[in-house]
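Pasting a structure here, questions to come.
With one protein chain withheld, the remaining protein chains of the complex are depicted in position.
Up next, subunit A:
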Amino acid sequence: MTEYNFAYLDEATKRMIRRALLKAVAIPGYQVPFSSREMPMPYGWGTGGVQVTAACLVPEDSLKVIDQGADDTTNAVSIRSFFEKVAGVATTESTADASVIQTRHRIPEAPLVAGQILVFQVPIPEPLRFLEPRETETRTMHALEDYGLMQVRLYEDIARHGEIARAYAYPVKVEGRYVMDPSPIPKFDNPKLNMSPALQLFGAGRECRIYALPPFTRVESLDFEDYPFTPSKAAGHDCAICGAQDSYLDEVITDDSGGRMFVCSDTDYCATRAAQMEANA
């Protein structure tokens, strides 16, 4: 482990990222620019999240990496082995045992506790991106709290589909001030952002932006008074493996003749429950 500086990035870069993180924590929901580095993986694989994790890691940390809730998918396995190699930190698949969790597209089902850091990989940090193409204008809109346009998008959904059709990356308002893209997590996970005891950090590598939710931050999902926000998931199913009714489910196609099953997307949550049921039986 002498070939690399601890956690791959050099100390000057880590300091730069930590300064951006401090600013992001000081202004919850505000997108702080940072000079994102080239990482030894392609954009879209979580380069922003990896840089934030690298800047947060200390040798005593225990790291968990998940992709769509699973510990055993390509992205999660690659990033976990990356940090095993370049930081030599302990890794775990258990949410409760981890001190830093890097995630793509999910928040773990098990409640997070104070002291834990949740790092999100963010593809598009700007919630107004597809409503207003000019970055100069979206920055002004954030500065002036000019969020009527975001509401127009929700209006259009209801007019066209009879409900707010957005199922992931559902926009939220942070502490009544900044509108934020919570990264492509399902809207089922949005309530977990609110008043979380853990520190939540968001890194967008290609877009060079970092933003954060400090512990116990008020996070509200945008909605209309007569069309309130509903955290939805696959209705009418329990997990086929552990029987959980309260977790977010993946639909898995099992054969060519229409066979399918619904299972927890959070593999650790599912495995823990299954082990418990076996112990009780």
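Assume a contact is a pair of C-beta atoms (placed from the backbone, for glycine too) under 8 Å apart; a residue touches a chain by one contact, two chains touch by 3 or more; residues count from 1.
Keep in mind that, in the parts below, contacts and distances are computed from a predicted model.
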Omitted chain (choose from "1,2-phenylacetyl-CoA epoxidase subunit PaaC", "CheY-P phosphatase CheC", "Phosphonates utilization ATP-binding protein PhnK" or "ABC transporter permease") - UniProt protein name: "Phosphonates utilization ATP-binding protein PhnK"
Of A:12, A:159, A:253 or A:281, the one touching the omitted chain in the full complex: A:159
Identified contact with the non-displayed chain, of A:38, A:226 or A:278: A:226
Positions on subunit A contacted by the hidden chain, ascending: 140, 144-149, 151-152, 155-156, 158-160, 224-227
